[in-house]
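Just one protein chain is left out here, and the rest sit where they should.
Chains: A, B, C, D and E, in written order; residue numbering restarts at 1 for each.
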Amino acid sequence: MTNLNQPLGGNEMPRFGGPATMMRLPAADSAAGLDACFVGIPMDIGTSNRPGTRLGPRQIRDESRMLRPYNMATGAAPFEHLQVADIGDVAINTFDLRDSVRRIEAHYDTVLATGALPLTLGGDHTLTWPILRAMRKIHGPVALIHVDAHADINEHMFGETVAHGCPFRRAWEDDCLLNEHVFQIGLRGTGYSPDDFDWGRQQGWTVIQAEEIWYKSLAPLMERVRAAIGDRPVYLSFDIDSLDPAFAPGTGTVEPGGLSTWQALEIVRGCAGLNLVGCDLVEVSPPFDPSGNTALIGANLLYEMLCVLPGVPQTNDRKD
Amino acid sequence: MTNLNQPLGGNEMPRFGGPATMMRLPAADSAAGLDACFVGIPMDIGTSNRPGTRLGPRQIRDESRMLRPYNMATGAAPFEHLQVADIGDVAINTFDLRDSVRRIEAHYDTVLATGALPLTLGGDHTLTWPILRAMRKIHGPVALIHVDAHADINEHMFGETVAHGCPFRRAWEDDCLLNEHVFQIGLRGTGYSPDDFDWGRQQGWTVIQAEEIWYKSLAPLMERVRAAIGDRPVYLSFDIDSLDPAFAPGTGTVEPGGLSTWQALEIVRGCAGLNLVGCDLVEVSPPFDPSGNTALIGANLLYEMLCVLPGVPQTNDRKD
Amino acid sequence: MTNLNQPLGGNEMPRFGGPATMMRLPAADSAAGLDACFVGIPMDIGTSNRPGTRLGPRQIRDESRMLRPYNMATGAAPFEHLQVADIGDVAINTFDLRDSVRRIEAHYDTVLATGALPLTLGGDHTLTWPILRAMRKIHGPVALIHVDAHADINEHMFGETVAHGCPFRRAWEDDCLLNEHVFQIGLRGTGYSPDDFDWGRQQGWTVIQAEEIWYKSLAPLMERVRAAIGDRPVYLSFDIDSLDPAFAPGTGTVEPGGLSTWQALEIVRGCAGLNLVGCDLVEVSPPFDPSGNTALIGANLLYEMLCVLPGVPQTNDRKD
Amino acid sequence: MTNLNQPLGGNEMPRFGGPATMMRLPAADSAAGLDACFVGIPMDIGTSNRPGTRLGPRQIRDESRMLRPYNMATGAAPFEHLQVADIGDVAINTFDLRDSVRRIEAHYDTVLATGALPLTLGGDHTLTWPILRAMRKIHGPVALIHVDAHADINEHMFGETVAHGCPFRRAWEDDCLLNEHVFQIGLRGTGYSPDDFDWGRQQGWTVIQAEEIWYKSLAPLMERVRAAIGDRPVYLSFDIDSLDPAFAPGTGTVEPGGLSTWQALEIVRGCAGLNLVGCDLVEVSPPFDPSGNTALIGANLLYEMLCVLPGVPQTNDRKD
Amino acid sequence: MTNLNQPLGGNEMPRFGGPATMMRLPAADSAAGLDACFVGIPMDIGTSNRPGTRLGPRQIRDESRMLRPYNMATGAAPFEHLQVADIGDVAINTFDLRDSVRRIEAHYDTVLATGALPLTLGGDHTLTWPILRAMRKIHGPVALIHVDAHADINEHMFGETVAHGCPFRRAWEDDCLLNEHVFQIGLRGTGYSPDDFDWGRQQGWTVIQAEEIWYKSLAPLMERVRAAIGDRPVYLSFDIDSLDPAFAPGTGTVEPGGLSTWQALEIVRGCAGLNLVGCDLVEVSPPFDPSGNTALIGANLLYEMLCVLPGVPQTNDRKD
Partner (left out) sequence: MTNLNQPLGGNEMPRFGGPATMMRLPAADSAAGLDACFVGIPMDIGTSNRPGTRLGPRQIRDESRMLRPYNMATGAAPFEHLQVADIGDVAINTFDLRDSVRRIEAHYDTVLATGALPLTLGGDHTLTWPILRAMRKIHGPVALIHVDAHADINEHMFGETVAHGCPFRRAWEDDCLLNEHVFQIGLRGTGYSPDDFDWGRQQGWTVIQAEEIWYKSLAPLMERVRAAIGDRPVYLSFDIDSLDPAFAPGTGTVEPGGLSTWQALEIVRGCAGLNLVGCDLVEVSPPFDPSGNTALIGANLLYEMLCVLPGVPQTNDRKD
């Protein structure tokens, strides 16, 4: 344990100083030797409305500076069990979305080859498709917990198949998903037809619309999710716009009537015990929240993801 | 159906382009031939604290650009049933509040004469009084669902009878309201005496203070409201400051402890089946929410109002 | 009653004009002759992350301008029962934290000597320690209701014993607290070890973590608190970061998953009947909420504290 | 000198604390006994584009907190020669522009009757008309130095004669001005016809368009102005939108290509030696500059006005 | 003249209301029958640093609402001489930069076929390349006045030939430019080598670096430019980042030490008499200037471009 990386503590360097890495962890050039790694994908060219998620990884890292190592709610102490570092950003090609997707997949091939589990700082949601493609090469099709305001299963947007509204349709086409173990949570808003949400249901996916879970603890839902998924490899993709804009104003395709941070924390904490193989937190757009709080929430959720990775004990009784 | 106006879709023009009309609908010079119309009233000279609602209609229209035609929660598809357009703004006299009130009434006389049902983008709450006066000429006194942090029944403010804290007192004096069918929802905060809320009760109005409905689904309340109002003509006036400032920071007379967007959506969706004759969404003040999210929520609520107008089927089971 | 100070009303001076004192009350040079007084402590040199609370008292006063004298929820009319004024700010030494602490204690010694009950506008949380020291001289150890995201019981921060993360450890060392009657509400987030919250429990304190009270009315909790404390002197310290950042974005050490304003109002209103001897509202950082809404919520909570002071009847039935 | 009011110094109270009066001067209930007084007029109902100047006086006062008593450039030490206080705000009627104008005139009648010279914190430019009407009763028609992007001599706006684009036309009609001694400086932008600027010229006014003075020191211009006006009573009306938006972004009717702060300071400092009878600084709109810097510049210009009042020696050589 | 489109005036509709078209002109479906047209290109996928210019056309139109028809500085009255309308936006493909470039060129082919002269609201600078390609088909190679902080002549960026740093290199390759009559004004900042600016010089272009023109009127420069270009067809491309960030904070690739608005106005006004065949104003990024002032300056510059089009007399003596 003594040789595991630790976040730089506030008693060594004021929180507002020190390296602007995720949680002020050491930077690493590659994922080799790591159990888990934070990776940034500074991309917004897949977005269809407000831009800005290209600046997401930088602001998430900046606002992660307050995160201390121990999870007061769950008792998780991830840095006592996992070797973790921040391996920097994927060099996307900001002038070519399709090339960026290729670059992301190649990058994750390399990361996954080391055995490290990636926690991704987005970036727009397009990025989940190439990650899932890389995942499939290692794990085969995976279960999916997809938290979002939108289903992101469009056949195309403006005639294009690569866009932030399409990643899960593409992943499905590429046979990346265990259809009976796909859960979409928080969907809502306006669309073009019932198929926007029902298409997934037709593939066997479980779709939980936001309206079904208003005012409620999501602990029972997550218990059901865990029971269904069992020990299958599972990927967690968390779009910050799943949250109501009250809780996460800094994002691009805002839909009122969303989840609360209480529910968001329950969802991530409710993943403890699953066989997580990767996680992402996407769609934080800094220009639309100059306070930094949306990024800060994103940073916290990424930390909570780290806390539920395989190998990290939850010492407190599950509250959910 | 084929000749009904449709919002300009995201597959034809990126969401961040195209006309800055409500929902990127066609602009129309008048309400003639329409079933429903969006009207802006760019006014803030009736406000008593922070200004800015004069800029509300422009920002609501701008932020309405993401709205797609189909309501994923209720199954409503308003543009398959109603001819709708954006008929622009009322030319208020920004240097004279009383003249502005006269101009609004005259404008709505013209709109109502066409048979079109107006959905109003405010603007400060003063505007509901002249609209209700115009309504009365067509419908007689109407039932009222008034969602707000404030009762807005002041006899006067600073000695004046025309102000954004007085519209419902004036409407009552003008015999515009069916007193047994007036519902005020969300009232709270500080006042001068119990009469601030009790005056309405003395007229037979039902006043639901915010504290009574915290943490709760409002579906049961709306069921009660619908049962009481029956098929009487009813006007819906929705002040965005009914929402807690967490959900709607961009407004002028903020009161903590308010409604959530979950409740706001339930209120509007709970109007399905009523004989709505007009709706307004008031008090969005853009300078106090540069993110645009308060206006975006306002735009969504206006769309939800459109979805519950008479003639628009709700194909999904009522969740409330 | 006729000679009690009244807030300047909106019918005499528009809300956006008049003196920028708390609630537009008269300013006073000292607390002599007052039952309760508002005091500002413009300090942020005890903060460990984002600064800005030095500007808190000014913005809280500015945004208090909408507050009317009567509490619509509880029926409290404090200005009919108490002589209240705004006695201005403590002249802290912004270049020396320890000297500032001494100055605060000396200032409160003077205030308390007059018999007036102080309601403090912070400022960072360091300030509660010297206030509690002054309180002890008058009241002996007091019960404490501490609403916060953090326990603030660090033995030291960066080797220092005076900091905004330490006030309650220092107050405990100074025997200012009735340990069996200390309640910490809203704690959450990340820490260094379980002791961050358990140390208080080991002293006999009651610690209610945020997760335990999500989605719930806190009226039952406050009933329990009241029963436990009885008529003992009790101090209320309310850190605005106890609220979820959705509700109070303008603060320095943000932790998602916090309280709602609904709960915050229930906590303060739930103090009615207690023998309150002082209250503070701390950690509002204006630069991180340019809308002013966080300060406005702080101003409302301070008003609600005034409404539950001994001697102010609650004429409405307790809703909690 | 020892009994003259002094601004509260930074060595007695940190700059970010203390009373939010102009320069942290004592507040006074009336102008009686004062040589000069700061008066606020919190009004924006005369504005034709962006609102917000109603909040101007409060933010100007707040941002005046850094002002120290001595003018490093000119050697003026106004508080050694004049008795000065902040006499608070005019209670305008925010729901009725014409009544507000009447109230302002009546208020200034009272102020001027005391012999105190008023320095006004606006508020929109409508306010200068009633002030000039009050001035005329004491001084007869006055010379005028009017610094602005706009001529503000519209016969009417939207059919109205009272508006922020009309004050100098009204003052001219009311015979308040010495036409041969009216100077309009900084005019520019778009209009309806050449008459927008030429009408004044036809009355004998001197109009200096912004383009004529770009890149230049205005000391020579002010020398010419002083020579022309001589010892006639003169009023200085300074619209912050005379400045280029780079220098003063927080205003309502922005015109690029304006003055710099260098020129603004030269204009005000160039008034030393004139027989000033009153000054105003108008059109600061806080919501459009959350940094507070526009208000801060306004506060500095008001201080500079104080420094050139009759009776305040300029001990440094005139740099202009 | 009576049948020429006029901007909607402030005496008919308050400035903050009415259609959000450029200058509140009539919207038109095509350029047919127009002398000049405003066109929006809502694009930012060619940007290399901060995003947001996709929102530029909407905010420029919104902030153009204050523009009156007559130019007070130059006496130009464009709407008395030209038929002008706002023909809306180009439907770019926001997921594919190369396809967007093709779409822009096709759109301008259509516009230019009508004989209307396009004034373009950007959008990132990539868009000038396809416009120049369309121009060439009508006019052959054109002279160019290019105002910018950057030369935008990169051979490639991140290996790509289409990007906002490359349009003039591409236009050069496509033989769109009269090399002896290309003027680049305002270049500055950091680069990779002297060639960043010297490459253009090697092609015969005139490059005026910002440092050469600090503190100076640019009237003499523009006289030189006019003399050199004579009556050749000339295109004006104005990147708002040519301005110093003090004057135009809302842009993506900021370089300090830039032009002032005084100089910007002189440049555009100095184009009077040239045979302008098209103009653009690019790189306004709304999220980085919530005040709207950068967009407002952009709107003013577009209006000034309209004022110097062939056929619009300048009735005032040239001040430059």
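In the analysis below, contacts are C-beta pairs under 8 Å (C-beta built on N, C-alpha and C of every residue); 3 or more make two chains touch, one makes a residue touch a chain.
Every value quoted in this text rests on a predicted model; they were computed, and no experiment measured them.
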| item | value |
| --- | --- |
| Touching partners, among the displayed chains, of the absent chain | A, C, D, E |
| Touch with the omitted chain, as defined above, among C:G46, C:P118 or C:P141 | C:G46 |
| Of C:I60, C:I104 or C:A163, the residue in touch with the unshown chain | C:A163 |
| Which of D:T21, D:T53, D:N71 or D:T190 contacts the chain that the document leaves out | D:N71 |
| Contacts of chain D with the absent chain, listed as residue ranges | 9-11, 14-16, 65-73, 75, 215-217, 244, 246-247, 260-262, 264-265, 291-293, 296-297, 300, 303, 319 |
| Touch residues of chain E, complete complex, unshown partner | 48-50, 157-159, 187-194, 196-197, 209, 211-212, 214-215, 244-247, 249-250, 253-258, 288-289 |
| Touch residues of chain A, complete complex, unshown partner | 12-14, 16-20, 27, 40, 42, 54-55, 57-58, 61-62, 88-92, 94, 290 |
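We adopt the following convention: only the chains that are shown with their structure count from here on.
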| item | value |
| --- | --- |
| For chain B and chain E, chains touching each | A, D |
| Chain copies touching (chain D, chain E) - same or different residues, decided at half shared | different |
| Rounded Å distance, chain A centre to chain C centre (Cα mean) | 37 |
| Distance between the centres, which are taken as Cα means, of chain D and chain A, whole angstrom | 55 |
| Per-residue multi-chain contacts in chain E, two or more chains | 14, 16, 54-55, 94 |
| Overall pattern in which the protein chains touch one another (line/ring/star/complete/other) | other |
| Pairwise chain contacts under the document criterion | A-B, A-C, A-E, B-C, B-D, B-E, C-D, D-E |
